[in-house]
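Missing here: one protein chain of the complex. Every other protein chain is in place.
Residue numbering begins at 1 within each chain, and the chains themselves are lettered A, B, C, D and E in the order written.
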């Protein structure tokens, strides 16, 4: 059974329960998440042995985060203790036309983002990991974290492992001229990556590619093969999302492998908790690949995993393989063909 | 005013609040229900004097169950105390495409299911009851409980009372070859019953009847009159349910009496809590019959009662006659003709 | 910056959380509201300095109400302390076809409704207020409160201020022959008012006007100009609401000024908390007028403010000007043209 | 088995959970209580058939009150529906040196306090009741309620039943010169009463008796026999309470019957919820008398019942006879001799 | 670092929050515990690698239990999935003189208690475990479980591991003539045990030993050395508990090793949650022994661990070694010498 690692920050999510705002309420529910956490937990639910590579403070908050990760089924042997803080964000739920709000506290001062360059034993970890997951959010943090990412990716690759990289570009984290600042870092990661999560916007905006097409799908079909060829990527995958007038969402997944595009049905569904659903899609793609599903099966599985993740409380996907198969089979009435 | 009894187990419902799973949460809301509880409470809300015939343990849990039944307006004079446990089930709410989950604890060891054959004073109860309700779930428990059911039904019938029987076949309770195991018990109950809740699937699967029709309504129209005639049933009634792509449900009620079918409109509505809504329909049929409504009025009332029960927290219907009349009148815009 | 006052009662809202009824639950959430409270808070969120003119008891409940008003950003210098009680209402949420329920406690004995005629320093307040808001609910209370209303309106008008009056006729408060009882009081307020919130039903039923038209919009277009002319009103505004089969609401706002009608788009949206949304519309109209928006901008702003108020917990609107602009811009897909 | 009635108002208790104040919190827990409710529920837990004679509104609040009373095991056949409101009080818990606070809403407008003089069928009720309980709080309400009390007491007495009367004088309810206003009403009730709950303060302040003694116990021993003789009372009983520096309470019960005083031990205990504990003592006295306990047993049972009631959430005693016997036996170490 | 195993059932604890009873409340908090769970978690907090050997059902409840154990830091590799149920108990908190109440559901039907004799791979587990913990509660279940216990104990002992056995005799589990039924099973376990938790009552009642002494400590000093010698036990340890009039508890630990008794100070403390505190003491003894503390250090550490466990929510101890050292140092003022 392949052993999977994810490198990334653990965030504390502080959510106002129900539909009150931070000004109205006096209560919060908290949990711990992050892109790596979500992917490791989701793949753990699928039966893989998953570890997080991260740093947490030696405080009550760090203890609580560790306990939460263990509860999610994540192995914590590669989590260092040190530094002082955990990155946090407040979440106020929206309702109907009123959008939800996310407010961050200072994550740059977190234990993860202040860990020393050599605080992880890259070589030793790389030996015990068959697949490693990275996310573009981490790439936005600071130079040391970027170096940690690249070194770990290189070591895993050198060791014969598979590198998964999710573009996940967040404009607010890169600031002004963000695309320009980000490009070289993304390019370095692409050189190392085997499986890449992206859609047509990523080559357009981050890699600076061009297209004459105006339709999203046409752009995708033109640009993704170019990226894949240029960087020697094995699999590219991603989603198109559409928010409907009745507050439901529609999602279509794609997977590009060996010169062929496969698309999932366009799934239409109600949304309980949107955050982390991209990580569910990623996990579905990795799982399908590790289990040897056909590309068509894989992208359908990943899209269903993402759909189900919208119905689960919290950022972190919770569905088993069986539950995803069941929703692929039963909810056929819900699918727009 | 007719006095109504219901014979059945009291279950403790342990519901995870909101949309978390049992693994995610640490809190439960509890209540007490059961098919007999639901029917007795619903008919009590309509103004009848309703008693439950059951057994509860002499423990804190039994005390809590009794207090809850009293709160629902159910008379508890025929509830024995003894045995050790209350049957329980956990309920995790679904959301959208994610289905809810019910997980049972051992109900076969409950006070109700371990009560001695002669623990109820059948003759005395039969004298004070004009209408008695039974449910097919109880029939699935064990031989002693089945004997208790049949004896009480026979005594009420002998005393001139009305016997209501709801098929309510649950495959998981009968196990392998369940239909075969169940048939003779259902047949015995049908011999004793005046009002029977069923649809076309019951004669097809449990009674082993046959039809050439493939449409559900055509099957119903063919099979129900046969059952009614064969067993000398006064009234047969039931529903067809359809779950729509937007998670709303549609429900159509039928009532067959004196060789005539009456159908309610097809009602379309959002669902808050689905469990126990069949009991609301049964209560509406019994109430309409006791109050002398026309069959058309009765089936419309019962369907509206079932629809409203989907919007109420908990298993147990809570609507008054006036509230049901109001929704029959006001929600006309919602009805698909 | 204009200083705004609102004259009215503070009510305590006692809401059963979730979808349980008062019989099922054992918990309440409480807040404080009222038409004047809602308008003052909403205009305060838009940046105006807003005061409530009211009376609260010198008790823990009065203290809690004051603290809550301050939290809402309302200035409390014109709130007297005295009397004994706060008017209260219980709110049980509906779900789907099951309607919500409001149950009042005795508000006629409240501090506000028992305050002596001269308990407010009308002249002093009028000097410090540029715009004053009144609501027809207050007009239904008793003679002393009506006199207080009219005196304050007259003093503000005499001082060059603007008088806003919202018809807000509540049949249950006026009792039998309510329209007849109410007419002269409404007429007196109209004589004093500059901005009036109403739709075609108000002239028809309260003022006893007639129309041959049967369509609501045609009635509106015929009757509003007549009222405006007869009473020398500067601006009339109001809404038409429609409740759809899928429990969404649709709302269209109108504004009539200088002989011209302006209408908002018909907005369609999901509803979280309906109470107080009319006050959000009023606040939008007053704000647009104070800021010099065009009538078209004003009515669109007010309708969007009302729509957003349906998505916010509690009676009291919470949106900033920026949030309303954002929903006017972003939710264009949701709008039915 | 004796059938017991209690005549009195049902109050809604609105308690701020934990130790926050009404200004700090936004949540309330509610329950229903009242002196008659507490006595009926406590005696019901001891196995008697207990009814409340009262009036509740035909509203959601009235429904919730009825359901709550049923849950407490109280028979509701003599509860009329009518009027508009339920009396309410807010409860903010104290902590240590910070005292708790009770804030009433208007109870004079409640359904109970506005019921017509002849709204109860006194003669019919008196025939079905062996023991009837009244409380001095009810005596403070208004003339009609006082007449209802006296008529019901007279009818029960005439029918051979036992009248229990608890002085329970509340200064805030009688206002200025309260003792003078109250005296004649208390004297009338004493003429009708068989069992009277009081201590030395009641004859001193309400009945205007005199004593040279300064010690409380000496006063009690002098005054109670005088009252008992003068009004032909069968049993007098009551408590002395002391609040200790460590926030524990001490309680000593007395019972005077057939010219003999019996005293309980002085019980010392921690307090969770003080309200309603006097009603627990009353219930213990009535129960001991009905069961034929010796006076010494009765007063010890009543004192233990009162002690236990301090440890139970809510106003209403919850202990069974067995639980009281157990605490009488086990907590002997806690007793100060 | 020694690897520790604990063999035992996982119980679901369903606790009514606050001080309400099951009849009063409608909410429960749940967690998972058991003697083995508590010991494994406590020793895990001290830095050891701890596993539970048990069986859980393949249901939502089993999933939730597993997630909870992982959160506690327990390794779950030796937990089988199978059977149908989890043993459960309800906990109603007491207050002051009102005792708490525990109500069990049927644990004999649990997955653990119905697992097949050979369902655990004893030899393989024994190889990977240095210390194994058993508890007398498990011994009370049924013959198959007893055989599983003894086989696992024998295999660990044969492999050179240490066997810890806690008498923990529960009269309610053994029924009539329980001591006689239990004796031979306890004797078999003592033959296999290295570290035994007991006090003087265990040899007296279970092993049928005799003493002329009447003082508890004198009995202890006479009987424990006899047991130790007879069964070749390395260490015996246990506690004396005293419940004080002010609801505080006092605890004195003893440890007997190499013919010497060591006693802790008598610790006096307030109690938040009493359940599981004996397991904290056991864990302290095992930890002291594994770390090579002096017997005096060990018993003081274990007693402080037990004291701290009374202050922690839930059954399962939560203190780190550092926190126990801190309370040993700081709370010296609280100690009665």
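Note that in this section a residue touches a chain if its C-beta (ideal position, glycine included) is under 8 Å from a C-beta of that chain, and two chains touch if they have at least 3 such contacts.
These numbers come from a predicted model, not from an experiment.
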Answer key for A:14, A:144, A:209 or A:271 versus the chain not shown reads A:14
Out of D:21, D:119, D:159 or D:297, only one touches the absent chain, namely D:21
Among the options C:3, C:71, C:101 or C:240, the absent chain makes contact with C:71
Had the left-out chain been drawn, it would touch chain D at residues 18-21, 23-24, 94-99, 245-247
It is residues of chain C that touch the chain not shown, namely 67-68, 70-73
Missing-chain contacts on chain A, rising order, are 14, 21-23, 26-31, 59-61, 63-64, 67, 84-85, 88, 90, 92, 101, 103, 105-106, 109
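We take it that only the chains that are shown with their structure count from here on.
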The C-alpha superposition of chain A onto chain E, two copies of one sequence, needs a rotation in degrees (nearest 5) of 180
Looking at Cα centroids only, farthest away from chain A lies chain D
Rounded to the nearest Å, the gap separating the Cα centres of chain B and chain D is 43
Touching two or more other chains in chain E are residues 21, 23, 26, 67
